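Note that one protein chain of the assembly has been removed; the remaining protein chains are unaltered in position.
For subunit A:
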Amino acid sequence: MTGDTGLEEQVLERIERARRRKARVREEYITLAHGAGGKATHTLIEGVFLEAFRNPLLEPLEDGAVIDEMAFTTDSFVVTPLFFPGGDIGDLAVNGTVNDLAMCGARPRYLSAGFILEEGFPIAHLRRIAASMATAAQAAGVQIVTGDTKVVERGKADGCYVVTAGVGTLDRPTRLSAAAARPGDAVIVSGPIGEHGITIMLARGELDIQADLTSDTAPLNELTARLLDACDDGEVRCLRDATRGGVATVLNEIAEASKAAIVVNEDIIPVRPDVRGACELLGIDPLYVACEGRMVAIVSQASAETALTALHSHPLGHEAAVVGRVNDDPPGLVLLKTAFGGTRIVDLLVGDPLPRIC
């Protein structure tokens, strides 16, 4: 806006260099921000776990590791409340791992389930969780074949935590990767975003907001199979389920890994009115709100129509939309064309999206 744009550009270049520096964990203690899926989580993973475990299978930091013709992944579930409209911790734990495998392009096959239970937790609740896990496993076509149970003293856990791991088989030659997006590719979102996150916030009962919303938790493996079957090998570049940190975080991960820009249009991104309304009231952006049954797909421009038709043919994808495209410049950045007609960056958040006070 001013005449000193040259100077501003220099400063901005310097900032980009600073951002490319290796992540370093500065905190002395774990804070809640480390678990929110944003920058703090990335720094922790790269600064602690990748440092310690570094190997070629882990390094891409995809949703799961691909080993020969097999995909392998794990996920832990600590949701509060345990039961919420549209699901519970049980189906979430099954669907989460099923989806991580599906995002690798794999057919999910076998799951493990670990339970960390708090002394005093009602057995009736555990039965209910186990039943919904069984139903979810059946729906996704997977079997829970091994498990573990631990009980901790009262106060040492929040009722029940569930950890699942899973393996799937890669039946197709296509290898999906967050680093595979290329300029010109289409960016597809499989359905309305943010329903799970807002449902959980409302189910906690702290907000006194009423909305007719249920979690979007669902297994996406049928949807991904339909998409991959419809498109030629290599035409689907990348699939990611938009869990913690929402669609914005997934897009940033893809832009960063592919060293490409992603440009999305705010007014095409599907968001249900109840989610939008709650987000407006809380001052948070639905792009950062977690989904448990929605994914982002990067598909070649030539296959975009085919991909969309395939997604529309499945109930979980009938509201899928091409929301943007991949560009070459500026690399690593996600840009949003706002519904108002302006432009802005969509960055990774540091931690959870925090409601604004006024």
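FYI, a residue touches a chain if its C-beta (ideal position, glycine included) is under 8 Å from a C-beta of that chain, and two chains touch if they have at least 3 such contacts; residues count from 1.
In the analysis below, contacts and distances are computed from a predicted model.
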Protein name as given in UniProt for the chain not displayed, "Hydrogenase formation protein HypD", "Urea transport system permease protein", "cytochrome-c oxidase" or "Phenylacetate-CoA oxygenase subunit PaaC": "Hydrogenase formation protein HypD"
Touching the absent chain when the full complex is considered, from A:L12, A:V48, A:I67 or A:A131: A:L12
Subunit A residues that touch the omitted chain in the full complex: 1-2, 5, 8-9, 11-12, 14-15, 18, 26-27, 29-33, 39-40, 43, 206-207, 261, 263, 273, 276-277, 280, 283, 285, 327, 329-330, 333, 335-345, 347, 349-351, 354-358
